[in-house]
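Only a single protein chain was left out; the remaining protein chains are all shown in position.
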Amino acid sequence: MKYFRTHILISVDESTIRAGVKNFIASLRNHLDKYSLTDEIGILETGSIGFFGKGLCFVVYPENIIYANVTNEDLNEIVTEHFLKGRPVKRLIVEKPERTQYDFNYKKRIVLENSGIINPEDIEEYIGVGGYEAWEKALLEMKSDDIIEVVKESGLRGRGGAGFPTGLKWSFTAPIKAKQKLVVINADEGEPGTFKDRLIMEGDPHKLIEGIAIACYAVGATKAYIYIRGEYKLCIERLRKAIAQANEYGIIGKDIFGSKFCLEIDIKVGAGAYVCGEETALIESMEGNRGTPRSKPPFPGVKGAWQLPTVVNNVETIANIPSIIKNGADWYSAIGPYKSTGTKVYTVLGDVKMPGLTEVEMGTTLRTIINEYGGGMKDGKKFKAALVGGAAGVFLSDELINVNMDYESLKNYSAVLGSGAILVMNDDADIVDMLWSVIRFFRHESCGKCSPCTNGNELLFKLINDIRNGKGKEEDLNKLIQVSEVMVDTCFCALGQSLLMPIKSAIDNFKDDFLKRMN
Amino acid sequence: MTKLIKVSIDGLEVEVPDGTTILDAAKKAKKYIPTLCYHPDLKPTANCGLCVVEFENMDATKRACSTPAWEGMKVITNSNKLRKLRKSLLELILSNHDVACPTCDQNNKCELQDLANLFNVDDSIFPKILKKRPLDLDSFSIVRDSNKCISCGRCLIVCQEIQTVYALTEGGRGFDKVITTSFDKGMYDSPCVNCGQCTVYCPVGALREKNHKDFVWEALLDKSKYVVVQEAPAIRATLGEEFGMNPEEVTVGKMYAALHKLGFDRVFDTNFSADLTIMEEGTELITRIATGGTLPLITSCCPGWVSFMETYFPKRAENTSTCKSPQQMFGTLVKTYFAEKEKIDPANIVSVSIMPCTAKKFELARPEMKDSGYQDVDYVLTTREFIKMIKEAGIDFATLDEQKADNLMGAYTGAGTIFGATGGVMEAAIRTAYFVLVGKELDDLDIKAVRGMTGIKEATLTIPTKDFGEIKLNVVVAHGLSNARQVMEWVESGEKDYHFIEIMACPGGCVGGGGQPYGSSIADRARRGISLYKEDKDLPKRCSHQNPDVNKCYEDFLGKPNSEKAHKLLHTNYFERSKLNGEIIREITHKH
Partner (left out) sequence: MYEKIFEKYSPKKDNLIYILHDIQDQHPQHYISEDAVSEVSEYLRIPFSHIYGVLTFYTMYSTKPRGKNVIRLCESPPCFLKGSENVLRKLKKTLDVKINQTTKDGLFTLELCACLGVCGNAPVMMINDDVYGNLNDEKIDKIINKIRGEK
């Protein structure tokens, strides 16, 4: 392996590809070649470095300098000044927030530990940072029961929103005898404001594959599917490559590491339906049907896709597995508070200085996440509210800005961690507008199967629309809550049960915004 | 054996087999849980949410219809919270429902209306969210009114799983989801076979028959028209239940009396042409066996099955009997044989049939059904329409004096009457075929192997024929089109070897037809079938070849069974239809 004195980590993701990063890299190589620097300076195409709205950007390591908004015209200057003469080009350097997600020394990164550091399209790089060691350990040294025990003890809970203990989920399926069992990865990321799974898949696809392999071995599944939403073209492409490489290296496939264990991984795509994030709807969609949820029981772990026992896990959940196996349950459960162990990936969005992605320890306060990782409020405006947990989340006011972000603490405030999306709003935001947008989203995404959800969403939208247009009455606020309460008890799946939280929290915490529209 | 589990329903302990739903467990405890989308014949869709129940030992609500009971569960079937939830759900449904009860075809038979009434629902609590959609009126048989649809999903299960027709589907998503046909083209442009089972199971009148009642009234009140009527066997087994009589009673005499009272000029009976069908079809079967013709022979009485065959199994047209259905044989004869005998200008005859069936409305409109030189049958009334006519005329059905059918085409045998139940055509055909082949009547006319509600009924009959020695006849009876599909797949793959196949599109046969009263369950259908078998048993003549009117018709008019004239008037040909829209692709069999 070549040794480079300097690494340039260039983010190649949906937005930078748009901005012409491929062309940029080609011309960077030309420049390095021109000054005979190719043996000294390595270029790594990485996933997103969690930094948005800044056009093309790259990190120079070990200096840890970030250049942003760079164009081809700037290249000559950077190469000659910085790489040749060691004088960073100040005008292009980004001012860093206090502590950033691309602080590579930050010890608590687990699922994003390699994102932005290694080339996601090269299995060698993943292996180079210790990748697939956990898989080898699991397969050759551990029994499947031991793995499930470790995952149980680690306290890992599902990161898709519901927070169900992962080890427990596996333990339902593992003992079932069936001609085939399946593991399905839910990568139908559709919760508004959430794109953590996309960045995990784009930035470190092999981590996901390693996690899948371990999960399959633990529950006795010989076939895994990754169900990715249709819009995530780059993820699909990168995972296809990663699967092909893993097959080629004998990491998955037949008789893995001489253990007789076989595993096939396949990709299924969605076509635009939020409800397919619900595990039984996802299974319906995988089978080539309308993505409407099924009755539970039977639970998918017992009878899932094609009636086979099927474990459905979220991308982020599975991306935690290799580290847990490698470092042990104690190591993992020491991170974060009791009952909410590990780290969580958040997307901090809205009226903050640095919208983006961050992985922090469970239990970190909302204030810390917004101020330190989101860079604080943009343009010096005042914080008004945060919609935490995605559209199916809760509108929190500044009174709760010090809440610890973990499953249990949020439960005390009838709030949820959800998908980890944090949409920050400043004083200019109007909660009626925001709630209108939330309800519109659910109305659009209701699958139409059960009548409480179908009719309920339409009615809620009519009510909020009237309020927004100044035609509402105060009693309509009660109706909003009444209907969403009925929906909690009668809707067929979680989608219809989701509206009470945003509606109730918006009305409880920001009633003035509603009353303003009524006079 | 399934394990038994103990559950408590409102404090009452019952034992049920593992896997029983909460709803069924509650039924066992004689506890009522309101349901709307649920129907006992169909697997639960769990769409409406009305059957939610609570638990003493758990903070959750679950749907009783689709949740299996578990050991030690303590269900609460009613509480203030549950009542409130159920009421709100009904209010939500009504806000998206065209509440047009007085003009609705299903008024007083509507499951939503009943519940709304029981729960004292106020439909003005929530603003109306209904988005009006145009009616689908183009089909010959079925009218679809999406504005009444509550998306219970029963029709989808019936159309897709029980009938495997796949005409109805869901289009769109969320509030814009509508139960519709592909590309929203309407029933006419779909592979719908007009069986009408969707109308029977629809709880709210969103699916109903195309009404012919007004046309029939118009003809009856028009002095220049000569209105002749025929009634299918299933009608007499159904009317009693609708007029507060013993539902097991066959009401044939009162039925004739009501028809006379309504002003029909001649009251005949489809059972006559059912017997005639046996003469024609039985002869066809014997000829095919004797001459090495194409076997198995498949019955052709059921227009739903015929459309299904033309759409999904067109290659089986060569197996399908060339006989018209009893309704169409009757129609042709009314405007030829009857007109000739009575010296009435067939142009002035209005031929009406009363059928338990919606597909008959399609059948009468088939362009080839004009062998009399006119449209053979003019109007079809379903059982439901007929009941409404009786009520509209103010006839007190239960107290009517019994009357007889009119002469010429009114006599029938027990073989004709069992046409209304699954297996009946098979049994009737065997009775006559045996007589023809053996030269004497069967000792025991009851052929129990082909009776009853089992979906596919197989039997092998040994017949000591006088001409070819002992032959073994493999027969099968299928009702419900998914069963028909199964039998056709066996035939096409060569897995099974049959000589004669009876198929009826509707579960239970015609007594379970698409024109029968709303909500007819499998249990209702079975009971009506039994009534017909009972009538058969009590009739003096039980074999088609003994029908005096049929024999007279051959003597005076047709010659003998399968004669050239019979072929011209009583037999037909088939077409291949598109699986996409039911359109005719080509003619497959030709009339000779």
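A few points about this structure:
Note that the chains take the letters A and B in the order they are written out, and that residue 1 is the start of every chain.
Basically, a contact is a pair of C-beta atoms (placed from the backbone, for glycine too) under 8 Å apart; a residue touches a chain by one contact, two chains touch by 3 or more.
Source: prediction; values computed, not measured.
Here the missing chain is touched by one residue of A:256, A:273 or A:450, and it is A:273. Checked against the hidden chain, the listed residues A:347, A:409 or A:457 yield one contact partner: A:347.
The residue from A:438, A:453, A:467 or A:486 that touches the chain not shown here is A:438.
Interface with the hidden chain, as seen from subunit B, comprises residues 160, 166-173, 181-183, 190-191, 579-580.
As for the chain not pictured, it touches subunit A at residues 14-15, 18, 52-53, 189-195, 198, 229-233, 268-274, 285-292, 347, 349-351, 355-357, 387, 391, 421, 423, 425, 429, 433-434, 437-438, 440-441, 444-445, 447.
Throughout what follows, only the chains that are shown with their structure count from here on.
Against subunit B, in their complex, subunit A makes its touches with residues 273, 290, 295, 297, 443-452, 454-459, 462-463, 479, 482-483, 486, 489-492. Across the complex, subunit B meets subunit A through its residues 37, 44, 46-49, 52, 61, 63, 66-68, 81, 85, 88-89, 92-93, 95-96, 126-127, 129, 150-153, 170, 172-177.
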